[in-house]
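A single protein chain has been omitted; all remaining protein chains appear in their positions.
Note that the chains are named A and B in the order they appear, and that numbering of residues resets to 1 at the start of each chain.
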Amino acid sequence: MARTFSVRTQPGFTFIAMFCFFLLYLPIVTLVVYAFNSGQSVAIWEGFSFRWFESAWHNRAVQEASLRSIFLAAFAATLSTLVATMAALATTRTAPYPGLTFKYAFINQPLMVPEIVTAVALLIVFSRIKVWTGYSGIAYLLAAHTAFCIPFAYLPIRARLENMDLTLERAAADLYATPWNAFKRVTLPLLWPGIIAGFMLAFVISLDDVVITEFVKSGGQETLPTYMLGQLRRVVTPEINAIATVFLLISVAFVTTFFIINRRKP
Amino acid sequence: MATPREIAVAAEQRDIRNRWLLSSPALIIIFLAAIGPLFVVLLYSFMLKGDYGDVKPWQFSSDGWFGVFLQRDIFDDTLTIADAHISIFWRSVKLSLVTTLVTLFLGFPTAYFIATRPPQRRDIWLFLVTIPFWTNILIRTFAMQEVIRNEGIVNSVMIWIGLISAPVQIMFTDWAILFGMAYVYLPLMVLPLYASMEKIDFRLVEAGYDLYATRLQVLWRIIIPLVKPGIIAGSILVFIPSLGAYVTPRVLGGGKNMMLGNLIELQFGQGRNWPLGAALSITLMIIVTFALLVYVRNASKSGGSHG
Partner (left out) sequence: MKWKLTAALAGAAFFAAAGTAHAEGELNIYNWGNYTSPEMIKKFEEAYKVKVTITDYDSNDTALAKVRAGGHGFDIVVPSASFVQIWVKEGLLLESRPDQMENFKNVDERWVNLDWDPGRHYSVPWLWGLMGTVVDTSIYKGDINTSAIWLDPPPELVGKINVAPEMTDVMYSAIRYMGGKWCTDDKEVLKKVRDKLIEAKPKWIAMDYGTIEKFASRDYAAAFYWNGAAMRSREQNKDVRFGYPKEGFAYFMDSAAILKDAKNPDNAKLFLNFIMDPENAAMISNFAKYANGIKGSQPFMDPAMKDAPELNVPAEFQAAGEFLTTCSPEVTDIYAKIWQQLLK
């Protein structure tokens, strides 16, 4: 039998993709392996042990910082994806109208600014507000994170919308679907992969942030990255690997659950 | 009674009003927590530097901007072009461009691979791409350090195979920064690429083959134009953070090989020259904006005609 001709394959792509996955996981595997090192070093293997997991478990600072990071990322990613979806719907699939380019530039603006600049700008402005209002809670971090997550959520959603077929929505409208119903039943399901991509990007970006958080945080608002930045200067032990490993496990669990729930939907 | 034309105009105006309403939450958040404060940075770039960081409020000076391009010798007061700044600018642009190309080269086939899996498996692959990135950038950079250091995996394997006889110094070089940034920003390329590839209509590809196109022609003439928005989005998402990168050059470059992000941070930190830092930041933003305009214009001009 002749080999079936697949219109989808491109020569070498699978190989590069596999290589890419290998590259992605090589450092991660190293990281996880050293989490179980019984020695003090993140570079020299001395034997298997759980001591760093134990020490991370008893480290109150690490626990608090981890929870805060997750909470921040979840909040910022949810809110930014929501407003970015709305903004993407408002800026695509339309004839140019006054202010369209302005909006596009405005929404992407946080991308054009190096983190350190935003960080210093926010330090100056937010600390004035903190002094005036007397409130120095976590809302500042939430606002800052949401703002720089918006373009990351916006871009994939917009990319998805731009190439979306309009005929289905028109058909829905022709069948007297209300705009809301047409959106919910037709546009949203088609848009969903873009929204998920946007949400995940935003989540990762928020979880990653070091510089802005370092400048905006008030007392007791350590996140995991800023906690680690503090460690960096002194000594790096496999405790950091252990924390990262636990984070990996949690995210795998979280993602799997998310996945299963999503699967159940018709 | 309204003419049909008036009704159409009214509908259009309503549409525009709705679109403003719909986008306003995003615009407001960005204004309050990102753009608005930047005006302060602009203002600071024109002020006199404070003795120990910060600025002297409302004492204006052009020293900050002066320092971006020119330097005065400490000892003989001669004025020269700030070649150190220019070489850092150049290195940042170069490394960021190469990073973008590397991630595109690796990310495109990966996204394509994922997008051509059966629908129910795609999400699994996609999650496989993102999972390493649910650990933060500092940890990932550390992990990269383990891989490329002298006694790390890469060197050990190369020695074991017999490719090299002594470890190659990768850590603390521009290569280390490049590898690190490519690794760190790879998902920012894959995700948007995937989002636009996922909905490729393969009947178009089939039609291409029916017309005796080769695989390369199909890739070049059909697939790439279809996923252009994804390529644009991915490249922007990788290029700009690379240009202002701070953590990766700091950890992998060993503090000796600075990029723009580090140069700016230095001014706000130990350099205690906030106006210069502010002016450098704005210069960087101007470069980014300019690069973006050129890129988007060229990208949307060439290639296929699509959304």
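We take it that contacts are C-beta pairs under 8 Å (C-beta built on N, C-alpha and C of every residue); 3 or more make two chains touch, one makes a residue touch a chain.
Given the structure is predicted, the values throughout are model-derived calculations rather than measurements.
Residue in contact with the omitted chain (choice from A:95, A:235 or A:260): A:235.
Set against the missing chain, the residues B:65, B:185 or B:268 yield one that touches it, B:268. When the whole complex is considered, the residue among A:12, A:137 or A:189 that touches the unshown chain is A:137.
Between the chain not shown and the residues A:36, A:215 or A:247, the one that touches is A:215.
In the full complex, chain B touches the hidden chain at residues 51-54, 74-75, 84-85, 87-88, 149-151, 169, 171-172, 250, 254-256, 258, 263, 266, 268-273.
Looking at chain A, the residues touching the absent chain are 39-44, 59-61, 68, 71, 74-75, 78, 82, 123-124, 126-131, 136-139, 142, 214-215, 217-222, 226-227, 229-236, 261.
The working rule: only the chains that are shown with their structure count from here on.
Centre-to-centre separation of chain A and chain B, using mean CA positions: 15 Å. In the complex of the two chains, the chain A residues touching chain B come out as 5, 7-14, 16-17, 19-21, 23-28, 30-31, 34, 42-43, 69, 79-80, 82-84, 86-87, 89-91, 94, 97-99, 103, 106-118, 120-122, 124-126, 143-144, 146-148, 150, 152, 154-156, 158-160, 162-164, 193-194, 197, 200-201, 203-204, 207-208, 210-211, 224-225, 228-229, 232, 236, 240-241, 244, 247-248, 251-252, 255, 259, 262. Contact residues of chain B toward chain A in the complex are 15-16, 18-23, 25-27, 29-38, 40-41, 44, 105-107, 109-110, 112-114, 116, 123-124, 126-140, 142-144, 146-147, 149, 151-153, 183, 186-188, 191-192, 194-196, 198-199, 202, 205-206, 209, 215, 218-219, 223, 226, 229-230, 232-233, 236-237, 240-241, 243-244, 246-247, 251, 260-261, 264-265, 268, 274, 277-278, 281, 284-285, 288-289, 292, 306-307.
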